[in-house]
Structure formats: structure tokens, C-alpha cells
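All protein chains but one are shown at their positions in the complex.
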Amino acid sequence: MVYNRCVGTRYCSNNCPYKVRRFNFLLYQDWNTPQYKLMRNPEVSIRSRGVMEKCTYCTQRISAARIESQKDGARKIRDGEVVTACQSVCPTDAIIFGDMGDPESRLRRPRKISVITIC
Amino acid sequence: MEQNIYGIMAEFDTPTELVDAARQVRDAGYTKTDAFSPFPLHEIDEALGIKRSILPYLIFAGGVTGLLSGLGLVYFVHVFDYPIIVGGRPHFSLPAFIPPVYELTILFAALVAVFGMLFLNGLPAPYHPVFNVPRFAFATREKFFLIIEAKDPKVRLRREHEVLWKA
Partner (left out) sequence: MQDEKDLQEKLRPAMIEGDHSFASVTDKISDVTLKKRTPFHWFIGFAIAFMVAQLLLFSVIWLLANGIGVWGNNQPVGWAFDIINFVWWIGIGHAGTLISAILLLLNQKWRTSINRFAEAMTLFAVACAAMFPLLHTGRPWLAAYWLFPYPNTMGIWPNFRSPLIWDVFAVSTYATVSALFWYVGLIPDLATLRDRAKNKYFKFIYAALSWGWRGSARHWHRYEITYLILAGLSTPLVLSVHSIVSFDFSVSQVPGWHATIFPPYFVAGAVFAGFAMVLILCIPLRHMYRMQDFITHTHLVYMAKVMLATGLIVVYGYAMEGFFGWYSASQYEVFMVKNRIWEGPYWWSYWLLIFCNGLSIQLLWFKRFRESEFWLFLISIIVSVGMWLERFVIIVTSLHRDFLPSSWAMYSPRVWDWTMFIGTIGFFFTLIYLFVRFVPIISIFEVRTLLPDANVHGHHQDFEENVNEVEYTYDRTDPPNE
């Protein structure tokens, strides 16, 4: 999702088989109350009305991990270095985030129970 | 005196008379002539010796320009300036680009068709000497006019008069 560029035709939502996309039909955010600004994560943009919403896989965390890996001499991002917000709060560890292309990744290990993987 | 006269004009009731007269005027050797009718007459082109316009070629060139600029636009955007893979397609995925390129081709050709026609016709022309003839208002209603312009090298007013009267 490029929130800045979205004009909100809802075409992607119509086509999404899982309907994971949600549309800001009205202005759901309070943009004006100054106190609320303290509450918000400064790394996550607030979406205005008329914009499609979709999970970004916590793009700000991915960016942070990528910057770290670049600082360490352009190494690959390690498995488990990026933890999405939903993953970090999931008590049953049902959500795993990682690189499906990496055979060593935790995602690729055989699982005893079926889990929802996001990738 | 003669310099102020733009041309000499004759009025006719039917297109047949106009075309006949135009043929006679042409056969008498006049070239700076024009006819006015309230609707298009195909026969008058031959009768006045009007050559086929270059307009169709201009329109074709306009269409080709539209085609090339459309292709150039999508190539520039999707290959050069902002290459992004969408739906696993190559950067220059021609089938998906056909609709916008096609529409641009038609748009450019149509714009050239209309504005080229107006330009070649010398329109808009708010003033023209023929409007000074009061009865010329009927040229957009029911009457047909033929004019021999004074700048025609063969014009000598007297003879001119005779040719038109005979017709």
C-alpha cells in the first residue's frame, strides 16, 4: 500500500479474494486533538479518509532492520530480526514472520501444529 | 478603384446552375474562383478544379504522432523512470499498454482533423469581403453563389460580367 498515492477507487478491495483490504469510508481518525498526537506511533502514518488500508507487514520495522543490516556491512537480514507488531503481542506464537525464500528460516521448519503464517 | 473590388459574385437558385456556371468559368480560364453553397456539393470540386486537400495526410501524421508519444510515455514511465513489476509482467508489457496508446492515437488524429481543417480553411475569420454583399446571408439558407476574385490574372471586369451573366 502506498497510502500517499492511494486515491481510493476500491478496485483492489473488490478483487481481493480474502477481503483483507479495508477502506476508510469516513474520517475515522481524530486529526485535531493535540493530546492524541502523543498517543500515536510516530513511525506509522495516519490514514485519511478515502484511502485503502492494508497490512504493511510493519514496514517501519522492516526498514529499521534493513538499516541495521546495512550498517553491519550489507549483510542479509537475520531470521527473526523483524518481528511484526501482531507477532510480538501474540501470546500463543501463532504468527511467524520471515523469509520464505530462505531454507534456514523458522518459517520453513516443520511445524507440529498448523499455524497461520504471514509472508 | 479596381483595387478595392474583391471580386464579382453571381447568385444561383439551384446547385445544378451553380455547377454549370462553375464549369464554364473554369473553362474560360479563371483560377481565383470560389463557390458558396448551403451544403457540401461534391460536383463543385471538379467544376472549380479544387485539388484534393492534404488534410488526410496531416491527420495520419497526427495519428502516428499520438501512437509514438503514447508508446514513448509508457516506455519512459515503466521502463526508464519508474520501473515496477506488476502482476509478474515485464516492464514493457505491450498488450497491457495497448488501450492508452490506442486512445492517444485517436485523440491526436481527431485534434489534427478538426484544428487542421480550421487552420487550412483560414478559420476563424470574423471578417471576409463576401459578407459585404447583403444577399450573401442567403448562402447559409438556400442560395448558391459563385465568385471570381479580382486578383485573378484574367480578370477584366467587363468580360467577367458577361461570363457570369451567360451562365
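Points worth noting:
Letters A and B mark the chains in the order given here, with residues in each chain numbered from 1 onward.
Quick note on the criterion: a contact is a pair of C-beta atoms (placed from the backbone, for glycine too) under 8 Å apart; a residue touches a chain by one contact, two chains touch by 3 or more.
A quick note: this is a predicted structure, and the numbers were derived from the prediction, not measured.
The chain we do not see here touches A, B in the full complex. The residue from A:Val2, A:Leu38, A:Ala74 or A:Val89 that touches the chain not shown here is A:Val2. The missing chain lies against chain A, touching residues 2, 4-11, 13-15, 17-19, 22-27, 48-52.
Although one chain is not displayed, chain B still touches it through residues 14-16, 19-20, 23, 34-46, 48, 50, 53, 55-56, 59, 73-74, 77-78, 81-82, 84, 86-87, 89, 93, 96-97, 99-100, 102-104, 106-107, 109-111, 113-114, 116-118, 120-121, 123-128, 130-131, 136-142.
We adopt the following convention: only the chains that are shown with their structure count from here on.
Here the CA centre of chain A is 61 Å from the CA centre of chain B.
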